[in-house]
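Comments concern the structure below.
Only one protein chain is missing from this complex, and each of the others stays in its spot.
Let's look at chain A:
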Amino acid sequence: MPEQTASPDIRTEDVERPDAAVVRDALGVGIAVGLSGFAFGVTSAGSGLSLAQTCALSLLVFTGASQFALVGALAAGGTPLTAAAGAFFLGVRNAFYGLRLSQLLALPRALRPLAAQWVIDETSAVTLAQPTRRAARIGFTVTGLSLYVLWNLTTLLGALGAQALGDTDAWGLDAAGPAVFLALLAPMLKTTTERATAALAVLLGLGLLPVLPAGVPVLAAALAAPAVLWAEGRRRNGGGDHAREEGR
(Lines give C-alpha, C1' and ligand atoms only; values in the text may rest on other atoms or scores of the structure.)
Protein backbone atom coordinates (compact mmCIF):
# COMPACT_ATOMS: atom_id res chain seq x y z
CA MET A 1 0.00 0.00 0.00
CA PRO A 2 1.18 3.48 -0.80
CA GLU A 3 3.03 5.66 1.60
CA GLN A 4 1.45 9.03 1.55
CA THR A 5 4.40 11.36 1.42
CA ALA A 6 2.58 14.09 -0.52
CA SER A 7 0.68 15.62 2.37
CA PRO A 8 -1.66 18.45 1.36
CA ASP A 9 -0.04 21.03 3.62
CA ILE A 10 3.39 20.70 2.04
CA ARG A 11 4.80 24.15 1.23
CA THR A 12 5.48 24.48 -2.45
CA GLU A 13 8.57 26.59 -2.93
CA ASP A 14 8.93 25.43 -6.49
CA VAL A 15 6.30 23.83 -8.71
CA GLU A 16 8.41 20.80 -9.62
CA ARG A 17 8.63 19.46 -6.10
CA PRO A 18 5.11 18.03 -5.57
CA ASP A 19 5.18 16.39 -9.00
CA ALA A 20 8.40 14.61 -8.10
CA ALA A 21 6.89 13.46 -4.81
CA VAL A 22 3.84 12.08 -6.59
CA VAL A 23 6.00 10.30 -9.13
CA ARG A 24 8.08 8.79 -6.32
CA ASP A 25 4.95 7.49 -4.54
CA ALA A 26 3.54 6.13 -7.74
CA LEU A 27 6.74 4.39 -8.78
CA GLY A 28 7.11 2.87 -5.31
CA VAL A 29 3.74 1.18 -5.61
CA GLY A 30 4.10 0.38 -9.30
CA ILE A 31 7.44 -1.33 -8.86
CA ALA A 32 6.64 -3.24 -5.65
CA VAL A 33 3.37 -4.63 -6.94
CA GLY A 34 4.58 -4.94 -10.52
CA LEU A 35 7.25 -7.35 -9.36
CA SER A 36 4.64 -9.69 -7.91
CA GLY A 37 3.55 -10.48 -11.47
CA PHE A 38 6.36 -13.00 -11.15
CA ALA A 39 4.27 -14.94 -8.60
CA PHE A 40 1.35 -14.88 -11.00
CA GLY A 41 3.42 -16.10 -13.93
CA VAL A 42 4.77 -18.99 -11.90
CA THR A 43 1.37 -19.90 -10.47
CA SER A 44 -0.36 -19.73 -13.83
CA ALA A 45 2.23 -21.81 -15.65
CA GLY A 46 2.33 -24.21 -12.70
CA SER A 47 -1.46 -24.58 -12.99
CA GLY A 48 -1.03 -25.83 -16.53
CA LEU A 49 -1.71 -22.69 -18.58
CA SER A 50 0.53 -22.11 -21.58
CA LEU A 51 2.95 -19.21 -21.88
CA ALA A 52 0.62 -17.41 -24.31
CA GLN A 53 -2.40 -17.93 -22.06
CA THR A 54 -0.52 -16.70 -19.00
CA CYS A 55 0.68 -13.55 -20.78
CA ALA A 56 -2.75 -12.93 -22.33
CA LEU A 57 -4.27 -12.88 -18.85
CA SER A 58 -1.86 -10.23 -17.58
CA LEU A 59 -2.17 -8.13 -20.75
CA LEU A 60 -5.95 -8.31 -21.08
CA VAL A 61 -7.39 -8.94 -17.62
CA PHE A 62 -4.81 -6.94 -15.63
CA THR A 63 -6.38 -7.22 -12.20
CA GLY A 64 -4.36 -9.56 -10.05
CA ALA A 65 -6.94 -11.18 -7.77
CA SER A 66 -9.14 -12.12 -10.74
CA GLN A 67 -6.17 -13.60 -12.58
CA PHE A 68 -5.12 -15.75 -9.61
CA ALA A 69 -8.74 -16.80 -9.06
CA LEU A 70 -9.16 -17.83 -12.69
CA VAL A 71 -6.05 -19.99 -12.92
CA GLY A 72 -6.83 -21.54 -9.53
CA ALA A 73 -10.37 -22.42 -10.59
CA LEU A 74 -9.21 -23.84 -13.92
CA ALA A 75 -6.51 -25.91 -12.22
CA ALA A 76 -9.14 -27.29 -9.83
CA GLY A 77 -11.13 -28.49 -12.84
CA GLY A 78 -13.79 -25.77 -12.97
CA THR A 79 -15.67 -25.17 -16.20
CA PRO A 80 -14.62 -22.05 -18.17
CA LEU A 81 -17.76 -20.18 -17.18
CA THR A 82 -17.77 -20.92 -13.44
CA ALA A 83 -14.07 -20.06 -13.36
CA ALA A 84 -14.66 -16.83 -15.26
CA ALA A 85 -17.64 -15.96 -13.04
CA GLY A 86 -15.51 -16.07 -9.88
CA ALA A 87 -12.85 -13.92 -11.52
CA PHE A 88 -15.49 -11.50 -12.80
CA PHE A 89 -17.14 -11.01 -9.40
CA LEU A 90 -13.73 -10.23 -7.92
CA GLY A 91 -13.26 -7.60 -10.63
CA VAL A 92 -16.54 -5.83 -9.91
CA ARG A 93 -14.91 -3.70 -7.22
CA ASN A 94 -12.96 -1.90 -9.96
CA ALA A 95 -16.22 -0.31 -11.17
CA PHE A 96 -16.49 1.45 -7.83
CA TYR A 97 -12.91 2.65 -8.02
CA GLY A 98 -13.65 3.98 -11.51
CA LEU A 99 -16.62 5.87 -10.20
CA ARG A 100 -14.49 7.80 -7.73
CA LEU A 101 -11.57 8.20 -10.11
CA SER A 102 -13.67 9.63 -12.94
CA GLN A 103 -14.70 12.54 -10.74
CA LEU A 104 -11.16 13.13 -9.54
CA LEU A 105 -9.38 12.76 -12.89
CA ALA A 106 -12.08 14.34 -15.10
CA LEU A 107 -10.76 12.50 -18.15
CA PRO A 108 -11.92 13.40 -21.65
CA ARG A 109 -14.43 10.82 -22.90
CA ALA A 110 -12.06 9.69 -25.67
CA LEU A 111 -9.37 8.76 -23.13
CA ARG A 112 -11.63 6.75 -20.83
CA PRO A 113 -11.56 3.47 -22.77
CA LEU A 114 -7.74 3.59 -22.58
CA ALA A 115 -7.56 4.62 -18.93
CA ALA A 116 -10.13 1.97 -17.93
CA GLN A 117 -7.65 -0.91 -18.18
CA TRP A 118 -5.55 0.69 -15.43
CA VAL A 119 -8.41 1.12 -12.95
CA ILE A 120 -7.33 -1.33 -10.22
CA ASP A 121 -6.60 -1.44 -6.46
CA GLU A 122 -3.15 0.11 -6.61
CA THR A 123 -3.75 2.94 -9.09
CA SER A 124 -6.88 3.88 -7.14
CA ALA A 125 -5.05 3.89 -3.82
CA VAL A 126 -2.34 6.21 -5.16
CA THR A 127 -4.69 8.47 -7.12
CA LEU A 128 -7.27 8.92 -4.37
CA ALA A 129 -4.50 9.94 -1.95
CA GLN A 130 -3.53 12.98 -4.07
CA PRO A 131 -4.66 16.47 -3.06
CA THR A 132 -5.06 18.05 -6.51
CA ARG A 133 -6.30 17.03 -9.94
CA ARG A 134 -2.85 17.50 -11.45
CA ALA A 135 -1.28 15.27 -8.81
CA ALA A 136 -4.07 12.71 -9.22
CA ARG A 137 -3.52 12.56 -12.97
CA ILE A 138 0.25 12.15 -12.55
CA GLY A 139 -0.25 9.53 -9.85
CA PHE A 140 -2.71 7.56 -11.95
CA THR A 141 -0.58 7.66 -15.10
CA VAL A 142 2.75 6.81 -13.47
CA THR A 143 1.33 4.04 -11.26
CA GLY A 144 -0.69 2.61 -14.15
CA LEU A 145 2.16 2.67 -16.64
CA SER A 146 4.89 1.33 -14.36
CA LEU A 147 2.61 -1.37 -12.96
CA TYR A 148 1.28 -2.45 -16.36
CA VAL A 149 4.74 -2.72 -17.92
CA LEU A 150 6.33 -4.49 -14.95
CA TRP A 151 3.39 -6.80 -14.21
CA ASN A 152 3.44 -8.08 -17.78
CA LEU A 153 7.21 -8.37 -17.91
CA THR A 154 7.42 -10.29 -14.63
CA THR A 155 4.47 -12.48 -15.67
CA LEU A 156 6.47 -13.55 -18.71
CA LEU A 157 9.59 -14.16 -16.62
CA GLY A 158 7.60 -16.09 -14.01
CA ALA A 159 5.99 -18.32 -16.62
CA LEU A 160 9.37 -19.00 -18.23
CA GLY A 161 10.86 -19.63 -14.81
CA ALA A 162 8.12 -22.10 -13.92
CA GLN A 163 8.85 -24.08 -17.07
CA ALA A 164 12.51 -24.18 -16.08
CA LEU A 165 11.70 -25.21 -12.49
CA GLY A 166 9.56 -28.15 -13.50
CA ASP A 167 7.47 -29.20 -10.49
CA THR A 168 6.51 -25.79 -9.02
CA ASP A 169 4.77 -27.43 -6.04
CA ALA A 170 8.11 -28.77 -4.80
CA TRP A 171 9.23 -25.13 -4.50
CA GLY A 172 6.16 -24.22 -2.48
CA LEU A 173 4.88 -22.00 -5.27
CA ASP A 174 1.35 -23.32 -4.96
CA ALA A 175 1.20 -21.33 -1.71
CA ALA A 176 1.74 -18.05 -3.58
CA GLY A 177 -1.89 -17.79 -4.73
CA PRO A 178 -3.52 -18.13 -1.30
CA ALA A 179 -0.88 -15.83 0.21
CA VAL A 180 -1.75 -13.15 -2.37
CA PHE A 181 -5.45 -13.53 -1.55
CA LEU A 182 -4.73 -13.28 2.18
CA ALA A 183 -2.60 -10.16 1.67
CA LEU A 184 -5.41 -8.53 -0.30
CA LEU A 185 -8.02 -9.64 2.23
CA ALA A 186 -6.28 -8.64 5.47
CA PRO A 187 -6.66 -4.85 5.15
CA MET A 188 -10.36 -5.28 4.31
CA LEU A 189 -11.18 -6.98 7.64
CA LYS A 190 -11.84 -3.75 9.51
CA THR A 191 -15.16 -4.34 11.28
CA THR A 192 -17.27 -7.22 12.55
CA THR A 193 -19.28 -7.15 9.33
CA GLU A 194 -16.23 -7.95 7.20
CA ARG A 195 -14.94 -10.57 9.64
CA ALA A 196 -18.32 -12.30 9.83
CA THR A 197 -18.53 -12.30 6.03
CA ALA A 198 -15.05 -13.78 5.71
CA ALA A 199 -15.75 -16.47 8.32
CA LEU A 200 -19.04 -17.46 6.69
CA ALA A 201 -17.39 -17.50 3.26
CA VAL A 202 -14.63 -19.82 4.52
CA LEU A 203 -17.22 -22.21 5.97
CA LEU A 204 -19.28 -22.19 2.78
CA GLY A 205 -16.24 -22.46 0.52
CA LEU A 206 -14.77 -25.44 2.37
CA GLY A 207 -18.06 -27.07 3.36
CA LEU A 208 -19.46 -27.14 -0.16
CA LEU A 209 -16.20 -28.10 -1.83
CA PRO A 210 -16.67 -31.89 -1.55
CA VAL A 211 -20.26 -31.82 -2.83
CA LEU A 212 -20.50 -29.20 -5.60
CA PRO A 213 -18.77 -29.11 -9.00
CA ALA A 214 -15.40 -27.33 -9.10
CA GLY A 215 -15.66 -23.54 -9.19
CA VAL A 216 -19.23 -23.46 -7.86
CA PRO A 217 -18.43 -23.48 -4.11
CA VAL A 218 -16.56 -20.18 -4.37
CA LEU A 219 -19.55 -18.59 -6.07
CA ALA A 220 -21.81 -19.97 -3.36
CA ALA A 221 -19.41 -18.57 -0.77
CA ALA A 222 -19.83 -15.13 -2.35
CA LEU A 223 -23.40 -15.24 -1.03
CA ALA A 224 -21.90 -14.68 2.43
CA ALA A 225 -21.78 -10.98 1.54
CA PRO A 226 -25.52 -10.44 0.89
CA ALA A 227 -26.34 -12.88 3.74
CA VAL A 228 -24.38 -10.88 6.31
CA LEU A 229 -25.78 -7.58 5.05
CA TRP A 230 -29.28 -9.02 5.26
CA ALA A 231 -28.73 -10.33 8.80
CA GLU A 232 -27.29 -6.99 9.81
CA GLY A 233 -30.25 -5.11 8.36
CA ARG A 234 -32.67 -7.43 10.17
CA ARG A 235 -30.88 -7.00 13.45
CA ARG A 236 -30.93 -3.24 13.06
CA ASN A 237 -34.63 -3.10 12.16
CA GLY A 238 -35.96 -6.05 14.13
CA GLY A 239 -34.53 -5.27 17.57
CA GLY A 240 -37.88 -4.09 19.01
CA ASP A 241 -39.51 -0.66 18.97
CA HIS A 242 -36.71 0.98 20.88
CA ALA A 243 -34.09 0.06 18.29
CA ARG A 244 -36.46 1.01 15.51
CA GLU A 245 -36.91 4.45 17.03
CA GLU A 246 -33.17 4.94 17.31
CA GLY A 247 -32.58 3.70 13.79
CA ARG A 248 -34.65 6.51 12.30
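Note that in this section contacts are C-beta pairs under 8 Å (C-beta built on N, C-alpha and C of every residue); 3 or more make two chains touch, one makes a residue touch a chain; residues count from 1.
The rule we apply is simple: contacts and distances are computed from a predicted model.
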The complex's invisible chain, by UniProt name, from "MrpF/PhaF family protein", "Acetyl-CoA acetyltransferase", "Chemotaxis protein CheX" or "Branched-chain amino acid transporter AzlD": "Branched-chain amino acid transporter AzlD"
Per the touch definition above, residue among A:Val22, A:Ala45, A:Val142 or A:Leu204 touching the missing chain: A:Leu204
Of A:Ala45, A:Leu70 or A:Val142, the residue in touch with the unshown chain: A:Leu70
Among A:Leu27, A:Val61, A:Leu128 or A:Leu157, residue touching the chain not depicted: A:Val61
Missing-chain contacts mapped onto chain A: 32-33, 35-36, 39, 49-50, 53, 56-57, 60-63, 65-66, 68-70, 72, 74, 76-77, 79-81, 83-84, 86-99, 101-103, 107, 112-113, 115-117, 119-120, 169-186, 188-189, 193-194, 197-202, 204-206, 209-210, 214, 217-218, 221-226, 228-229
